[in-house]
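Just one protein chain is left out here, and the rest sit where they should.
After this line comes chain A, so read on.
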Amino acid sequence: MEKHYTDSKVKGVSTGTTILAAVFDGGVVIGSDSRASIGGDYISSKTMNKVIQVHDRIFCGIAGSLADAQAVTKAAKSHLSFHSVQMESPPLVVAAASVLKDLCYKNKEELQAGFMTAGWDRKKGPQIYVVALGGMLLNQQVTIGGSGSTYIFGYVDAKYKPNMTREECVQFATNALALAMGRDNVSGGVAHLVVITEKEVEHVVVPGDKLPRFHDE
């Protein structure tokens, strides 16, 4: 196996992490691991939730510098609640993503955080938007991020199908997170999942010992 140098220029506490979001028939699942570490040497939190709620039906998965991500999502949350009062209706998922994108793009020199925004709105149903490090905005059906994501590209490419059922999608997300946590030393802990549909938002937490196991474990 080749030595894989992930050159981390992120200082301070970073969410070396795995985040994932996938659209299924009628909703979207967004999930993450729960480990926060300082450069991979010290785990500063075993139970951090990296899926942050920015509005009733809109959630954000964060990767990169924790401090930057928290600051940005806090600003985005307040922007969005103001926006939703002005519009007198719940914000669109793309609006939430755009707010994040603007913050990331305008401050691209200082920030070191990436986001995936997943949610449901009346106009387009379940959607996922990725805001990458420099401030690019992209709409995708399934997306993965964070340091642990490199190990599951093959799995996600092979296993994701459009229009899965809710149970299939939750199982797919849990498996993918478990596989990434099994290979990435800065991802781990429990799997946090949020299932967003028109009707409700459900939090599912899969503790470490209940995660799917694979042949060599």
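Throughout what follows, contacts are C-beta pairs under 8 Å (C-beta built on N, C-alpha and C of every residue); 3 or more make two chains touch, one makes a residue touch a chain; residues count from 1.
Everything below uses one rule, namely that contacts and distances are computed from a predicted model.
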{"item": "Complex member absent from the view - protein name from UniProt, among \"Sterol regulatory element-binding protein cleavage-activating protein\", \"Aminotransferase class V domain-containing protein\", \"Proteasome subunit beta\" or \"Auxin-responsive protein\"", "value": "\"Proteasome subunit beta\""}
{"item": "Among A:39, A:134, A:162 or A:207, the residue in touch with the chain that has been omitted", "value": "A:162"}
{"item": "Touching the absent chain when the full complex is considered, from A:152, A:196 or A:211", "value": "A:152"}
{"item": "Option touching the unshown chain, where A:48, A:72 or A:179 are the choices", "value": "A:179"}
{"item": "Positions on chain A contacted by the hidden chain, ascending", "value": "1-4, 140-142, 150-162, 175-176, 179-180, 182-183, 214-216"}
